[in-house]
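First the structure, then my questions, so here it is.
One chain of protein is taken out of this complex; the other chains stay put.
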């Protein structure tokens, strides 16, 4: 070690170089304004904004969050001020920050996504886009994250529109996340992030009903999903060559290291920030300390694992 | 209350009447022989056997289990003595027990499943079958649980072969579990059980590799999956009219009640038995105490929940 | 603060800080109420009445999230919280012993308004709704409010927050009590006591269960002479407490106007940012009452 900070920067391609591999996950850091008051977000690798839609959205009725064992469910419903506000009011602020800001874009129709991106193209301070194709049915739109062909069409159209970095946030609520990853990579995505939340439900014994409104389901995040996120990242890593950003239940630097062993090039810290606003910084500091060991590339690390007797293809369960 | 035990029996159709709604989940109770030594399994609603295949299977190389936060991963690989042994040696024993024994059948090709069922048809002591279509690729077979059409073909063929109760164990690792449920119900399944384990991974920071062999993944079970299992059961409940058996992370009677509120007609206790061999009995005793309240039918319970303002279709996340 | 999402002012997070303090005292007040005093210098120095802190006093992820509590009072470098063991988090908190660590992120949210200071202050507390009021009462008196009356209600006498703790030695503060079972003070709802004590010079401050606050709102709406202002402190399940999860939405009356578009009839405001204190007229009461109780999440 040379004594200075090891260089932890991660080049994700097409101009998006993260100063370090630790970002704040979409929807858990708003647009950065609140967290800036609490922590030094400029030290972080990236800020992924709240999912932003073409028009302002008031979000879902309460209750929108519910805690479960080792995690939380949310049903925020993409509460956001709309792209115009983000582009006109927030983006000029982003331009003054040194943390790269990646705008998470969500939408109903392909046109909604594209209009949203087009408006952002003119805005300063945006380091790239994270296409949230794992957002649920709104306005009867289809769920691109669950349909590889539809996802590819969306990404191809977005690709044609922007030369900024295009990351795609994958849904884990699919039969084969690798298929979707391959489809969006083929369509021109520069990187993928995995995973978004898992569809879960909390049932309250007192009211004898689900806690969250509507269908009663919400997105599960937090430590409970870490094993699922790790499996998804490993699967995606094996399927595509583009960078993979790991997210799901990262609470400390050790969790981040696990994601990197599973194949992630960078990570996002989500729910942990609610528990401790400084969680992402703590992850970063922990990674710095572990940096010498970080070099092991995912594939190599996986090869270092247990090798079953030839001919045995282990089953995933049962 | 009349003073005696409330009648908790559940008629699942086609001759399978569970004396009460609490069963032991497949793969967590073997074929009952060990647990019989430890607890009075004859008090339970059902015993679901280890997944049984046409030929004996030695299972996967170790390590086969790994603990994670709030759950465990397993990669057993359908270690079982094969259907011949089960039919010839175990089934006559089952016939002497008062707990209904449902044989969990797993296989590669449709033919494997059918040969397995045919052999069991001649055997005594079998209350029904639980078709494990959520078992992973073995012998290059396809994963029926992840393909609604293939699942339907398998179930239709099995239906033609047996007049015993045919339950289908659904995989949660799919884009739309309701679609698979509808397909198997349409093909003649008498009931469905949900969920099997979720694909997860544990990464060990020390060896810098996944803990489990092969691809490094295993099936996640235990409390960590309860919110996911509840969401799956509610979704399946809304999709089909046949009985739904809830399984996933049930540790106590309260958890079982939650599954019933979400729509389950009966439940299976899995991983909890490892923690406490008497867990299923404790769930049953707890349900008996709560029995008066148990009558609320799932749909009614769901209706009793929070009603969002008209026109708002809550998103599942974000 | 009533504009469309995203145009809401950011709450004043400039004062919020994460600090690890030390528990000094855990007092059982009777009826299940517990008052925890802790050395939390930053919170003590900066919290304003009605503001809250996100507390955590455990390692690991059971429970996962911090829990929000009103700052009950401050004294030097000490802060107090009043609570009851209702779930896993509060059970951990009431089990704390002197010397244990207590982590606080705060102060958070907005507080009660008392500038300019009202000529009369009517403080309406229901059950654990007492929590923010010792601090408010003191602040009102310090700001020169000559007439501070606390209406303190609970299910039973045992569950009444002790009158002396509202006053904290200030004989100029009146405390009137009401209990559902009549075991102490007025038999009936605490809101019954409001009408006769309210005039145009009064500001009403209230905290308690939603049904109580809704009853208060309709009492006030029915008054011939309404108070100058009425503020209620509300609860919502919280993810973060600092405005980034957007989880703590409460139903408020839509702002209206072309610059405040609404896709639906009801608007939402964040409890942790536009609250927990809101003007009574801002709250969409029917929608609030239609929600499951705050503690259900």
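Should a chain be cited, it is by its letter among A, B and C, assigned in written order, with residues numbered from 1 in that chain.
One rule holds for everything that comes next: a residue touches a chain if its C-beta (ideal position, glycine included) is under 8 Å from a C-beta of that chain, and two chains touch if they have at least 3 such contacts.
Remember, predicted model here, so these are calculated numbers, not experimental data.
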Q | Listed residues B:70, B:128, B:145 or B:227, member touching the removed chain | A | B:70
Q.
Contact with the hidden chain only, please: which chain B residues?
A. 27-30, 33-35, 37-38, 50, 55-67, 69-72, 74, 76, 79-82, 85-86, 89, 202, 204, 206-207, 209, 211, 222-223, 251, 271, 273-278
Q: Go through chain C and note every residue touching the omitted chain.
A: 60-62
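In this text, only the chains that are shown with their structure count from here on.
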Q: Please list the single chain whose C-alpha centre lies closest to the global protein C-alpha centre.
A: A
Q) With chain centres defined as C-alpha means, what is the inter-centre distance between chain A and chain C in Å? A) 35
Q: Quick one: report the Å distance separating chain B from chain C, using the average Cα coordinate of each chain.
A: 46
Q) Touching two or more other chains, which residues of chain C qualify? A) 61, 264, 266, 287, 291-292
Q) Among the residues of chain B, which ones contact at least 2 other chains? A) 69, 305-307, 309, 312
